[in-house]
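Only one protein chain is missing from this complex, and each of the others stays in its spot.
The letters A, B and C name the chains in turn, as written, and every chain counts its residues from 1.
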Amino acid sequence: MAGNTIGKVFKLTTFGESHSDFVGGVIDGCPAGLTIDLDFINSEIQRRKPTQKDISTSRSEEDKLIFASGIENNISLGTPIAFFVKNENYNKEDYKDLKELFRPSHADFTYNRKFGINASSGGGRASARETLSRVVGGSIAKLFLKHKANISINAQIEKIGKWDYLTQKEEIEKAFEKINREGDSLGGTITCEINNMPVGLGEPVFDKLSADLAKAMISIPSVKAFEFGDGFKGCMEYGSEQLDNWNEDFSTKTNHSGGIQGGISNGMIIFFRVGFKPIPTLNRDVSYISKDGVIQEIENKGRYDKCVLPRSIVIVESMAALTIADHLLRSYTNKI
Amino acid sequence: MAGNTIGKVFKLTTFGESHSDFVGGVIDGCPAGLTIDLDFINSEIQRRKPTQKDISTSRSEEDKLIFASGIENNISLGTPIAFFVKNENYNKEDYKDLKELFRPSHADFTYNRKFGINASSGGGRASARETLSRVVGGSIAKLFLKHKANISINAQIEKIGKWDYLTQKEEIEKAFEKINREGDSLGGTITCEINNMPVGLGEPVFDKLSADLAKAMISIPSVKAFEFGDGFKGCMEYGSEQLDNWNEDFSTKTNHSGGIQGGISNGMIIFFRVGFKPIPTLNRDVSYISKDGVIQEIENKGRYDKCVLPRSIVIVESMAALTIADHLLRSYTNKI
Amino acid sequence: MAGNTIGKVFKLTTFGESHSDFVGGVIDGCPAGLTIDLDFINSEIQRRKPTQKDISTSRSEEDKLIFASGIENNISLGTPIAFFVKNENYNKEDYKDLKELFRPSHADFTYNRKFGINASSGGGRASARETLSRVVGGSIAKLFLKHKANISINAQIEKIGKWDYLTQKEEIEKAFEKINREGDSLGGTITCEINNMPVGLGEPVFDKLSADLAKAMISIPSVKAFEFGDGFKGCMEYGSEQLDNWNEDFSTKTNHSGGIQGGISNGMIIFFRVGFKPIPTLNRDVSYISKDGVIQEIENKGRYDKCVLPRSIVIVESMAALTIADHLLRSYTNKI
Partner (left out) sequence: MAGNTIGKVFKLTTFGESHSDFVGGVIDGCPAGLTIDLDFINSEIQRRKPTQKDISTSRSEEDKLIFASGIENNISLGTPIAFFVKNENYNKEDYKDLKELFRPSHADFTYNRKFGINASSGGGRASARETLSRVVGGSIAKLFLKHKANISINAQIEKIGKWDYLTQKEEIEKAFEKINREGDSLGGTITCEINNMPVGLGEPVFDKLSADLAKAMISIPSVKAFEFGDGFKGCMEYGSEQLDNWNEDFSTKTNHSGGIQGGISNGMIIFFRVGFKPIPTLNRDVSYISKDGVIQEIENKGRYDKCVLPRSIVIVESMAALTIADHLLRSYTNKI
């Protein structure tokens, strides 16, 4: 049973493999009457593109977004909003030799065993390319959240590798020199804040707002870790140190809980952190395994991201926006 | 739109508030023909009970489990397995005075704003009591996994507070003395391993095995953080340090990835870590806020867990079992 | 993948086999704050019971309904409303001899092949007993529809066998004498009207209000046919004869469409018809087949309904109420 849809009311389904003719998606459940600001959507797509030469992909992508349905005169119709982008800029031949080999720490092997077949590019859907559809979906979710409740979502890089992004720029520059020189890669952490949250979003028990944010984040390629509020660090403290005491307007003096109590938003800023592993595509000799179980050293010449953090900021925001939009709509049916 | 069901094929729905007459659940999707070992289920329920006086609840619970349907002669019929437990041992009067007050760092306020109403106990579904149903569901999922693929799931406490559970017993004892004396509480971390995993469980993109595990874990009361494989720590390393190189049998020499590649199990041990916050119910004067916004100090005399870690081990395992059982069944439809 | 839940927002899951210890259900998605009128629910349950000796079951049922959760002081909490009824009045031994035999035109054989196992009663979930849970769910849906939009739902028997229920009472009496004498059974048709419908319920394309009503009705035991508006008869006419012309208040002069256009309610009375087959349990010698394929004549002495129509009126209304309640809640998210 496939799993290419996220959300229960505001739903995004994505399609497209790394090297299929198109990638795209369908948003089903965007309310009618929303103004669809195409400039904003395209600016969000730009944020996902490689801009900083050193720390991102060298593969050029042409992302001409086409909306197929669901919008007329820039207004949502309440019907499915389908969109797609042509995958113009690749050559299936590039990957031909690698089709019979599984890269280490990639999804080639797991896809092969799961489906009994591999797309020509190996990883199929396990592609950075797929995240384009998340950004389109997320940007429309953002427009809805802005319009309806003035909710805003802001992510930023916290760390590249083990270095603080804001205060250790020199160390990070040196680390990039090193990975460029040695064909290595870097991960890091991204934090995200959601402002102007209404109280009451999220469902008790399984569909907690925090649980759905966790799923949305861990579903992003390369993500290995999620925590909200004080996270793992807060788990090491005493209860008395983690208590968020009341102000008389029902806000709290501290926000150790990260804006979510019992799985439901409490009106404070939602805060969470996401960990990205260093990508496993290295520009050096790497040991592949063939379908017959023969291990061989191969020099990797593929184009790739050396650090996905910069272009992942907007992806984190997009997945957060999709989750919050879904729960905002879900909350309409809570009470009589 | 409510969210009291988890799973898409092996589905668990739970019901019951902290002080409703019953708590229970319905498992829909357990295949027919499974031997339901009631002794095992009851032993799992026992694991959820307070056993270590000092570090758990003093509230006594009678958990006489009744199966209402779906099982005959200890064999599953393929029909919904409903079960429930009577809530015998509480007094609604105990909570009466608190009904108009919101505790700090609890779900009373968020439930009130969400539903416009509160159950007599304040938090409604945000109750440790609800996790009993997770354990029953999880124990049946474990029986299915054992029977079908000999998969086993083992969680253990890693840390209480900031202390290592295995090597710092003395420090932990002192910390418990402290919290008993001062009416405080402690959190910590639980790690979990899943052995004998088949390759190929988990779906690309949104329903990654890792993403669904994350959601299942973060849905547990008090959980604030989730990471798999090397987690946040691995995100600080270089790609070359995180590469899991091949053995000729398609296993890997290391397991930085924690048994999941591209959201799909790769046959290695699945490993993840869960962070529990210290519970916010303190045996000391605490500031409540009334529905009118008046803050008042109240002495808390309620019975409560001072540290949920010991009884949460089986809950972590149960949620993992539910997630893996669901994905094992989902995998049946992957290929022709 | 099991299918014991109906509805997407207002959801009912039912459980219980014909001879399990309990039958019951869980309503997940009833908004908080609804007054739960227990007298009304019990009066609906009464309508499902055999009252007319001649045309219904002779099996006595004690339906003491217990609400397990989700309601406090007769107000819904927004949490799952679980309920159950004990199955007191049967003897598993009665069915023992029949366990190895499949009745003709029953679900014994299909259940056996599907699940590889049979409940002691043969048909398992294919039991009139299961419909009790539909009536409880439906009665709460009715309370919601009444409170929220004053929507009312009224079904009635149109035909017993081939005779008009209102004008051919004598013929029907004779037919009942015949089936009592000969151990035979009768089917018929039930029609249903839904009044005070808001405009705009139902979703384009697959989740049309008409399509969901069709599914809900055909899911009732013994139902073989569904039509709305002028149904099959209208399909034989010319388009000019079926046109519903406008009044100036956007109502229509006629209602051939039965209150639904393009799958969406148009504010007129919703009208549909449901066909019930005569039940296949006959009080006469009937040919069973054993699991080994041996056919044998057996005298049927079981207690059974000779005509399910009278007690099915409330079941039709209940399934309609569940469907409309679900779509009413779904409609809250249609537009900005």
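By definition in this document, a contact is a pair of C-beta atoms (placed from the backbone, for glycine too) under 8 Å apart; a residue touches a chain by one contact, two chains touch by 3 or more.
These figures come from a predicted structure and were not determined experimentally.
K.L.:
Which one, B:3, B:16, B:29 or B:275, makes contact with the chain that was left out?
P.N.:
Hidden-chain contact among the options goes to B:29.
K.L.:
Among A:1, A:149 or A:295, which residue is in contact with the omitted chain in the full complex?
P.N.:
A:1
K.L.:
Looking at C:70, C:138 or C:161, which makes contact with the chain not pictured?
P.N.:
Selected residue, touching the omitted chain: C:161.
K.L.:
By the contact definition given up top, give the residues of chain C that touch the hidden chain.
P.N.:
So the residues of chain C touching the unseen chain are 1-6, 8-9, 14, 102, 104-107, 109-111, 113-117, 123-126, 130, 159, 161-162, 179, 182, 184-189, 199-200, 202-208, 210-219, 221, 224-232, 234-246, 248-250, 252, 256-258, 261-267, 275-282, 284, 286-289, 293-295, 330-331, 333-336.
K.L.:
Name, in rising order, the residues on chain A that touch the hidden chain in the full complex.
P.N.:
Touch set of chain A with respect to the missing chain: 1-2, 4-5, 8-9, 11, 13-17, 20-24, 26, 28-29, 32-33, 66-70, 72, 75, 77-82, 84, 114-117, 119-120, 124-125, 329.
K.L.:
Touching the absent chain: which residues on chain B qualify?
P.N.:
Answer for chain B: residues 1, 9, 29, 31-34, 78-79, 144, 147-148, 204, 329, 332-336 touch the chain left out.
The rule we apply is simple: only the chains that are shown with their structure count from here on.
K.L.:
When the centre of a chain is set as the mean of its C-alpha atoms, what distance in Å lies between chain B and chain C?
P.N.:
Going by mean C-alpha positions, chain B sits 37 Å from chain C.
K.L.:
Using mean C-alpha positions as chain centres, tell me how far chain A is from chain C in Å, no decimals.
P.N.:
45
K.L.:
Calculate how many whole Å lie between the centre of chain A and the centre of chain B, each centre taken as the average of the chain's C-alpha atoms.
P.N.:
Chain centroid spacing, chain A to chain B, equals 26 Å.
K.L.:
Find every residue in chain A that makes contact with two or more other chains and list them.
P.N.:
Answer for chain A, listing residues that touch two or more other chains: 1, 9, 204, 333-336.
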